[in-house]
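The complex appears here without one of its protein chains, the remainder shown in place.
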Amino acid sequence: MEVVNARGLSYQALNETVRSLLDNGHRELVLKGVNGQRYIGAGVQGQGRLEIFGVPGNNLAALMDGLEIEVFGNVQDGVGNTMNDGTVIIHGHATDIAGYSMRGGRIFIRGNVGYRVGIHMKAFRNKNPLIVIGGKAGDFFGEYMAGGTLVLLGLDLQPGEAIVGNFVATGMHGGEIFIRGQVDPYRLGKEVKAIKPTAADQQRLQDIVGDFARYFDLEAEKILARPFIKLIPYNKRPYGTMYAY
Amino acid sequence: MPTLSLMPPEFSVLRDENKCIKCLACARQCGFDAQKYDAEDDRLYTIDANCVNCQRCVSICPVGALTIYKNPPPMRPNAYWSEGHLRNIIKQAETGGVLLTGMGNDQPFPSYFDRLLLNASQVTNPSIDPLREPMELRTYLGSRTEPVTLQEGQDEKTRTPLVPLETPIMFSAMSYGSISHEAFESLARAAKEFGTMFNTGEGGLPEDLYQYADHAVVQVASGRFGVHTGYLNAGRIIEIKIGQGAKPGIGGHLPGEKINAAVSATRMIPEGTDALSPAPHHDIYSIEDLKQLVFTLKEATRYQKPVSVKVSAVHNVAAIASGIARAGADIITVDGFRGGTGAAPTMIRDHVGIPIELAIAAVDQRLREEGIRNQVSLVAAGGFRSSADVVKAIALGADAVYIGTAALIALGCHLCQKCYTGKCSWGIATQDPYKTRRLNPEIGAERLYNLLRGWSHEIKEMLGGMGINSIESLRGNRLHLRGVGLNEVELKLLGVKHAGEAI
Amino acid sequence: MLREGDYRIPSGCAISGFINKDGSRIDGSSIIQSIALMQERSNGLGGGFAAYGIYPEYKDYYALHLLFEDKISRNQVEELIKDNFYIEAEDRIPTRHVRAISKAPLLWRYFVTPRVSKIHESQETEENFMTQLVMRINAQVNGAYVVSSGKNMGAFKGVGYPEDIGEFFRLDEYQAYSWIAHGRFPTNTPGWWGGAHPFTLLDWSVVHNGEVSSYGANRRFLEMYDYKITLQTDTEVIAYAVDLLVRRHKLPLELAARVLAAPFWQEIDRLPARERDLYTRLRVVYGSLLLNGPFSIIVGFSGGIMALNDRLKLRPLVAASKGNTLYVASEEAAIREICPEVEEVWYPRGGEPVIGRLEEEAQCRLSA
Amino acid sequence: MKKVYARPAYCMNCHLCEVNCIVAHSRSHDVFRAYKRENLRGTGRVIVEEKLPLSVAVQCRHCTDPACVAGCISGAMVKDPATGIVYCQEDKCVGCWTCVASCPFGAIRPGEKNGRPLPLKCDLCREEGEPACVAGCPNRALVFEERRAGA
């Protein structure tokens, strides 16, 4: 295990260090004193594990392809942007556009997320991106989603607090969103419908929530005790009839 | 659809029965079901309403028996209520949809290219004969480090390499999916053979074409289709597509029926699903977000790939370009309002954006005023029709240009503007395997190569006429341009004098 | 006044120059003789000289040679000078009456040193401060023009044949270790005293034959670096280009020449990797400074001269040497006229600079 | 030997190879006369097979040991030992169509000319240099080239 003290390092220097350590066969790195350095893990291919202490900067794990990153702290915008594979575990909150255009891999966020999270996610062949959010989410959750899975758990909500913002899954044309609890219909985009999860869905939720609980030391049964709804698109061609051919 | 369509046929196909040998090539080749054969009666006939005047039948007919006529206007000619307006209204009354179209803006806005004239040497300095003397068109794209020092190689670790072009003409972004694999491959092959670049557009790079990746500008658009590190590292240049000249400010929808297995594999999305590109990148809502994506891409490719940012030519393009340069881009691509497209809402295509000539002039001038012109290359796109247009663009300040429509015309496109239907008879804007095979990439690449060769030679002739033997002496050299019939504001914006004025 | 287009043009310009590398100074009569031989190449609309080492007594001061079309402009400029400089000495530039020369402007010279406070205020180097001030005068003061502004050197130019200009400026009374001269045949600028060659900036002086077709590109590039282009002449942009490359971007003069007359890509592609890299970067970064089209130039500077042809060698240039003296001129005869027994004559290739510098010892002696 | 090879990936089903073949084998060598006076429509010696979107031009492979030559009862069908071209000496053909039954490619069709039987088969335009089908193929789906056996 290699420890890197990131304090005061520019992101170029830090990322160069991380990449060359990985290139040289180090498989477990601990980044201490991280504060605002962007693009950590960006475009990195292959196996390895990073532990990050502090607040990494934007676009953490963007275009990442295989690493596992565990963040002990909050993360900023764009975590997992266009990510291809790997795992990101966040012991805190994430802000806007987490998982934008994500194609594969998994992101687990213990806390809340900001606006436009999980938008434009897409599945491909054996890739099926997954984001699990412990808390609540802002507007445009799952917008334009073309594939993959979003799970929103709504843990620790205050009484009367909404689990998700408005315009949920507008333009969605693939994938699935599981929300623990109910969502007011007016919050949903007109392209999606809420249905009851099937038995197979329940089984998958058990696995997903099981992982989530394990990462954050929670009790899966308790979380699963509350029913989920599932959002799916009406069809794969939401704008098929918009045009005069 | 109403039972009675009020839409009169736009074209009429006339068959000269004296010539027709009933080989049926026309019926087999028509992509729009306008040519029919009745086997029982051994009779060929046409359905005019279906004809889009793509000229496929005319070209393929071995005996020249076919002629397509524009039908007379459906109503009394009216300079205000043009036929186009009437047709649009009828179509929308029948469908309730947004009008779609393909290829570039066809409206009669003034073309500044046609109001600019080039200079030539006489006596006081010699013209140069490109047949005899070296004439250099090589252009490097990327950010230039100055001053030049005597140290070897890159001056900084975070400086991306420069990319040479053997002619300042590249092939515009046209995605696999919007065009056929055959068309895409033609562009790739020609780019490689000529030593220039093609642009993948936003649809990724098919696996079998990675052999041409060294000549690829790989695009990252809002939909992020096919974007992964392998793709980014394979290409020579990465381009962030913010906007497109044909449809500034709006996104794109590639309909699910064009997403076949191969397109799906390249875009890395499921088959049959719409490929939706949102209007903005949802991770770029401000210029510093652009910088964030620029450096995400540079980090992900270890600073080995210059990053281009492509924007539509819009009203504030100069300031936008300055921001892009300062956001770390190595190349700025500006796409003018004449730029083509596979599909755009007609109203957007025809009424949004500004001419590329003015955009080049404004951007080049602005970057020079800020002293940062050398930090970026400026690539212009959007409606280049000839080598003269290219020369004028470079004299106005572009480093290089993209040609899209011209390239497609070289491949067979007849500008029928029906790309969005996916029925392209020429095998270009379609994924229908019956039609894509009409474009043999060998031939396509040759035709494109020929076009580049012809244009490049013409550019050399024009340069030689000006007494210049290197393209960099043309770049921004507006003294070699003169305006005709332009008003003072236009002359000032273009930075050129009026014809007849001396230096 | 004869203007372009009035009659057929039989020839182009003439340039000539030499340097005594041992630093020995000679008067201006031989350079006049040399340039006069090539009278056929000029048309009486411009002639000029630059001389180095002529003001040893003021060698630490900028010698501002100015021309004024009227007293108003002179007053304006003097105010500017007083504001920004200490004036060590000033006088009217000595002239003598020459029948062929008329309508001469007011010609003054000032030996100055910039006020330190003003340099600080400008947040610039001393040289940039000087440059900007010169440009400010040229651009903003109507009727005034800075003919030269370097140290221990001066330019003398005007409308007329060069031999008449030399006579007019009494160049036989100056002693210089290097002289360059120009006889002009303008077609695209009117015969104006300021427009004659050489064109100068700080110590740089440039005489030039030919017309570069890349002027617009060169000019717009230089404008990015705060050069104010006022004269519309190639010579001006050449001087600025040399200033940018050598003084500001610290390139050796030899490489600067490789920017102005860049090797062709096919040559660059054949170079060994290191050189290829350097030359590629030079062309890519400074491509806009490539002087494209016909030219031969002589660049004078403190301690040396450089002659250079365009890369296709579209203009004549001959070099010769005898002893410690290097001669360059448009025609061999112009050299033979003043040095009949040259030891060596050669014809530089296109793009290959001919550079003569003071020997180290002479350099020390002169600057001591 | 040089043969015509089909490249089905580029065959666009225009059937112009058939047209060009017919013209090349017409008396007039003129497309209008061939079709309108000589009535040669349908007599192409190359057959474009269709299995849309796939189509491919099928024609004689000019076999090393041609079954059609072995089967010819009149000695009309021969393989030119110099060029390798398998062709029919039309005036010797009696129209038994053993050649039709022999050809494993189905590349010989029974036909007739001036009331005499005529096997419709490719003769590589024996005297024309590049065969007409290749010369006229608008998409280079047919190429005339030498290929190594088994390549």
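So that you can tell them apart, the chains are marked A, B, C and D in the order they are listed, and the count of residues begins at 1 in each.
Methods note: a residue touches a chain if its C-beta (ideal position, glycine included) is under 8 Å from a C-beta of that chain, and two chains touch if they have at least 3 such contacts.
Rule of thumb we're sticking to: contacts and distances are computed from a predicted model.
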Handout entry: Chain left out of the displayed complex - its UniProt protein name, from "NADH-dependent phenylglyoxylate dehydrogenase subunit epsilon", "Multisubunit sodium/proton antiporter, MrpG subunit", "Biotin-independent malonate decarboxylase subunit gamma" or "Part of AAA domain-containing protein"
Key = "NADH-dependent phenylglyoxylate dehydrogenase subunit epsilon"
Practice task
Report, in label order, the displayed chains that the undisplayed chain touches.
Solution key: D
Completion exercise
The one residue from D:F32, D:W97 or D:F144 touching the chain left out of view is D:W97
Problem - Residue of D:C21, D:A34 or D:I47 touching the missing chain in the full complex - result: D:I47
Practice task
Spell out the interface residues on chain D facing the chain that's missing from view.
Solution key: 5-6, 8, 47, 49-51, 54-56, 58, 61, 63, 65, 67, 69-75, 91-92, 94-110, 147, 151
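Note that in this section only the chains that are shown with their structure count from here on.
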Completion exercise
Averaging C-alpha coordinates per chain, one finds the centres of chain A and chain B separated by a number of Å equal to 37
Practice task
Compute the distance, rounded to whole Å, between the mean C-alpha positions of chain C and chain D.
Solution key: 80
Exercise for the section: Kindly provide every pair of chains that touch. Expected result: A-B, B-C, B-D
Handout entry: Residue ranges of chain A in contact with chain B within the complex
Key = 11-12, 15-16, 19, 38-39, 42-45, 58-59, 62-63, 65, 77-78, 81-82, 84, 97, 100-101, 103, 116, 119-120, 122-125, 127, 143-144, 146-147, 171, 173-174, 236-245
Practice task
Sort out for me which residues of chain B touch chain C in the complex.
Solution key: 121, 123-126, 128, 133-134, 136, 138, 140, 144-148, 150, 152-153, 162, 368-369, 371, 373-374, 395, 466-470, 472-480, 502-503
Practice task
Flag every residue of chain C that touches chain B in the complex, lowest number first.
Solution key: 9, 187-188, 210-221, 223-226, 232, 248-251, 255, 262, 264-266, 274, 277-278, 280-288, 290, 292-294, 312, 314
